[in-house]
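To start, I am sharing the structure in question, which I have written as structure tokens.
As you look at this complex, bear in mind that one protein chain is not there, while each of the others sits in place.
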């Protein structure tokens, strides 16, 4: 069971309080009717499924209720960082730098 | 077979030398959601709204706990409910917010006794030491979302949705007896 | 290749088993192949076997970053069944069950296909409706599956608790008698031995770094830890690593890889005669030839390649087993392990061509890849050899996610009301 830092509660808490919400930074097209079938499939289904640092979303569903973003290494399951929804995607190199 | 919720009367439901679980009197409960300038709402409610998740404030018998960045739960005497609704409605036009009556949604257990905190470890995965006395948190207890109010080291209130109450009580009761047996 | 049979076993026993030869050689890569298959699990090795045995294509390499059969082939709960809902799925999995029946003889390798039947328990009214829909659809497709009352379920598998006041009472079950289990490692070894005997190179401990493409976009070969290997065709069936491998060819996949755990109990004398699956409570159980109860757990909620998985899932899985089979509560868990499952949005696999010429993909098996091994390998080999899908895997395209023509076995089990 993972420990997850909720950027809203500013606490590190057990995974059972959280729900996974898949890859982050996949924005819903603002004008869906103008997208192609390919683009819509890309939005709906295609995922990078990274082996390594993955940008992903969690929801602190049994806590503050907020969706937020995280970068987690899917090989070690270690979180590199978590950040609030809407904040810019953190630079990967600065995160992995911290690990070394 | 677990007892139906209707059989729970305010007062002590189960007790051992280690811990005790009681059922709290009914109160008015509201979910309050708001952003931006909170002063008008605070004025309407007559208490300040804490801005850190887990923090509590109270004024008289009204008590509020911050659950999320724009979310509070408010407990008050039942007789206060109409006044609270009216007061908030009064500021809605200028300060839109969401006040929703959830009085019927939840019931509260009161947990105390020398090992009250340990009793909660039967169902709560988070470190209870990180909830300071006088604070509260929404968390998970035995698979159900609950709100814990820590009133003293070993004294908690646990709010849960009504339909989960008998299931959660079964575990609390089991734990009260289990911890009690350890004391012998 | 020494034939495996009782006579040769006896003969070798007399000579202290000193004369058995290796079942497959430790091959090193050649500079060029007609087909390079990435991933030496059951599906990849099987595809190589069928390329060689059915299509006469023997200049084939199967490359794996680790040991053959070391991925999900060796980490699953070995359940084999074909009682799926949609015609497309039924055809694919039943093709596989057909091949399972004769696989030991085909490969001259006893894969111990145990035809013990698979019983899927219904615990809610919704389950009953859904499973009956399966039963009827299977019947009209010629796939065996029949409905049992709770009492018949109990008779078929005595450890099941059919008490009416259970939290999730058994309301009946769908039984596929042709279903069963097999010895998972033996499947990989049998295909490896069969493929190697027909000239296929099995190259272990050689990670594929990237798929290389020609200027015209078509596949050129693979860059590996042991250098570049030229290939006319490249086929990928790398289980939990498909997304990464395919990304190197610029192909994105609708996959998320999740940890899946499984466990076995200590071995006991025969007590559990079949496979029982209970989707409502998430209990999946059978008993192995060794006597261990083999139990499947659920997937963790997040993408991960760590092969670890969390404790809460195991607790829930065991609680579910104790709920459905209360007599096992005092049994002990012997070991548990984790695998990586790649899941598609419709929980059906993708087997076919890709936008890159001469690049083929076989992925997205979720928790159900083992049962499909022979069937999938067989049609994948056809697809690679002919550069067009076999009719059985034709619906399982990558393009269905664009058109919306999903084969939604997950949605078919949807619960609401």
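A few comments on the model shown:
Note that the chains are named A, B and C in the order they appear, and that numbering of residues resets to 1 at the start of each chain.
Quick note on the criterion: a residue touches a chain if its C-beta (ideal position, glycine included) is under 8 Å from a C-beta of that chain, and two chains touch if they have at least 3 such contacts.
Convention: contacts and distances are computed from a predicted model.
Chain not shown in the complex: UniProt lists it as "Sarcosine oxidase subunit alpha", one of "NADH dehydrogenase subunit", "Heme exporter protein B", "RnfABCDGE-type electron transport complex G subunit" or "Sarcosine oxidase subunit alpha". Considering the complete complex, the chain that is not shown touches A, B, C.
The missing chain, though absent from the display, is touched by one residue of C:314, C:350 or C:379; that residue is C:314.
Across the interface with the omitted chain, subunit A contributes residues 1-3, 14, 19, 21, 27-29, 31-33, 35, 37, 40, 43-44, 57, 59, 61, 65-67, 76-78, 85-86. For subunit C, the list of residues touching the undisplayed chain reads 4-6, 8-10, 12-18, 20-26, 67, 69-70, 74, 87, 102, 104-105, 108-115, 123-126, 128-137, 139-142, 159, 165-169, 183, 185-186, 189-190, 204, 265-271, 281, 287, 289-291, 306, 308, 310-311, 314-323, 326-337, 400, 402-406, 408, 410-412, 414-417. Considering the complete assembly, subunit B touches the hidden chain via residues 1-2, 4-6, 26, 31, 33, 35, 70, 92, 96-106, 118, 121-122, 124-129, 142-144, 161-164, 166-167, 170-171, 174, 177-178, 180-182, 184.
Keep this in mind: only the chains that are shown with their structure count from here on.
Inter-chain spacing, taken between the CA centroids of subunit B and subunit C, is 48 Å. Not a single residue position of subunit B touches two or more of the other chains. Residue ranges of subunit B in contact with subunit A, taken from their complex: 53-54, 67-69, 71, 125-126, 130, 137-140, 145.
Note for the complex: subunit C touches subunit A at residues 241, 243-244, 247, 252-257, 301-306, 308, 310-312, 342, 345, 401-403.
The residues of subunit A lying in touch with subunit C in their complex are 1-2, 15-16, 19-20, 22-23, 37-38, 40-42, 44-51, 54, 56, 72, 74-77.
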